[in-house]
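Structure first, then comments.
== chain A ==
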Amino acid sequence: MIAQPATTPGGFLLVLAVLLPAAGTLFSFALGSRAAEKIALGLTPVGFFLACLVAMKVAAAGAPIAYAIGGLPPPLGIALRADGVSAVMMVTASIIVAAAAFYARAKFATPDGVEESRGALTFWIMIQAIWAALNLIFVGGDLFNLYVALELLTFAAVPLVCIDGRPETLAAALRYLLFALFGSVSYLLGVALLYGLYGTLDISLLAQRVGAAPMVWTAAALMTAGLLAKTALFPLHLWLPPAHANAPAAASAVLSGLVVKGSFFLALRLWFYVLPALPTAAPGAVLGALGALAVIFGSVLALRQARLKLLVAYSTVAQIGYLFFVFPLAAGAHVWSPLGWSGGVMQILAHAFAKAAMFLAAGLVAEALGHDRIAGFRGAARALPLTFLTLGLGGLSLMGLPPTGGFEAKWLMLRAAAASGQWIWSLPILGGGLLAGGYVYRILAPALADGEAAIQARPERSREAIALGLAVIALALAFAPQGFFDFLEIGRPFASGSAP
Partner candidate 1 sequence: MSVLADLFSLAAVGAGVFFFIAGTAGLLRFPDSLTRLHALSKADNLGLGLVVLGLIPRAENPLAALKLVVVWALVLLSGASTAQLIGRVLRRGRE
Partner candidate 2 sequence: MNEILLAAAGLIVVTVAVGLARILRGPDDADRLMAVQLLGTGGIAALLLTASATRVPGVDDVALGLALLAAFATMAFLNHLDAGEGDAEP
Partner candidate 3 sequence: MSVLPLLDIGLALLVVAVAAWTIAARNLFASVLGYVAYGLLLALVWVRLHAPDIALTEAAVGGGVTGVLLVTAGKRLDALKATRSGAGPGLRERIVAGALSALVAGALAFVVASLPTPAPSLAPQAAAAAAGPGAGLGNPITAVLISYRAFDTMLEKIVLLLAVLGIWSVGADDAWGSAPAPLRRARPDGAMVLLARILAPIGALIGVHIFWVGADAPGGAFQGGALLAAMWMVAMMARLLEAPRIGSRALRLALISGPAVFLTVGLAGNILAGSFFAFPPGFAKPLILFIEAFMVLSVAVALPMMVAGPPDGESKP
């Protein structure tokens, strides 16, 4: 990043975007679960509005906006910075959090006559805390501050997994916590080494100072390994399927759609913003190869699941794999880098919306049928047309069929692979699409077959509409105009101003 003033106009919006849900957490804790629900729901439109304002400020300035906390510029103080991709992620997070919150009202309302309920207080507070942590991850400019944000994210996400208290959910939460802790410690050790080398943890200052020394490689490897454990990239994915499949649907949508993207976003920040000076061919190839393995293993395992939520969770393992193709495809100052970059970001967005929609829909299916065994879906599509439409549309995006955001992402990546001569990456991109077609077919085929599904409880229209709305957004991403991709280039190192 080019040197810029410590605080730019509109910078305070970044502080507010983090503080608003953080303050919501505190108030909710003091006032109890009934108030917590009102606070969380009330904050969603405000947070969405703030995120849009940030995006407008960035677009208007054509450059990142920044804020130096306490008026102290780095290295001694902490800076917050939002560039194009941060703003887009903030808007995405606010939409998905809002959708999950309104969807969850049916399950996590505080019953009448009860002063406060355990599940409700936990859910409403943790979802706000996740939101605060994500916003900080998207705008944080200091690697230690980002560590605190990562921990905030972990401590908010783990209790959501075991909110219903069954033994298998507790085991899933414990395993998630241990992986996450390993990730934190590894990341922190890398941070210590970087500080020991350069005496600062500010991202833009580090970018100016970092050179390709052996110690930098060690620090980068430690931090990356930690972030991969938190992102559940193969082979560190073992914790994800049980955790995401056992959480309540609204929580799964946030965990799968957003939380794993938080640590991935930091991996992007690390390699593209902190370490642009390092030659990226070798690490890019390693990360891409792990991504390819994740695509294949995740998809094959998804094909073999008998329960819908587990299938959707294994699909997340596969879709996370695609994200890592961004490392070989967008590194450096090549003509094709913007293609790879746009493709990677588009994959984050498309998967976030499609997967959140599918988890919400899967929750509705489970509530309506009383189970989520795929073998028992016969005739369910006729009974729940909107919900299975949502699953189908989300599935289209996962497969990468046009016109969906998933198609756009994979198309951009394929173009980058072709332009850079790295044909090898097109194999997992295309093969993963075929496999995704297989597991989406496995969901839809029995549901579309003739039969009489035993519906126990008909889901509310409004909740079906929320899930469908997210799936429609995943579709609409395919029609993103050129201006959107130009916006994603704002603040990217090496950005030349021209987008695909």
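For anyone wondering why these and not others, all candidates are chains of the complex that A comes from, given by their letters.
The rule is simple: a contact is a pair of C-beta atoms (placed from the backbone, for glycine too) under 8 Å apart; a residue touches a chain by one contact, two chains touch by 3 or more; residues count from 1.
Because the structure is predicted, anything quoted here is derived from the model rather than measured.
Screening 1, 2 or 3 for touch with chain A: in this complex the touching candidate is 3.
Here chain A touches candidate 3 in the complex through residues 7, 12, 15, 19, 22-23, 25-26, 29-30, 67-72, 75-78, 115-119, 121-122, 125-126, 129, 132, 136, 144-145, 148-149, 151-152, 155-156, 158-159, 162-163, 165, 170, 189, 193, 195-200, 214-215, 218, going by the rule given at the top.
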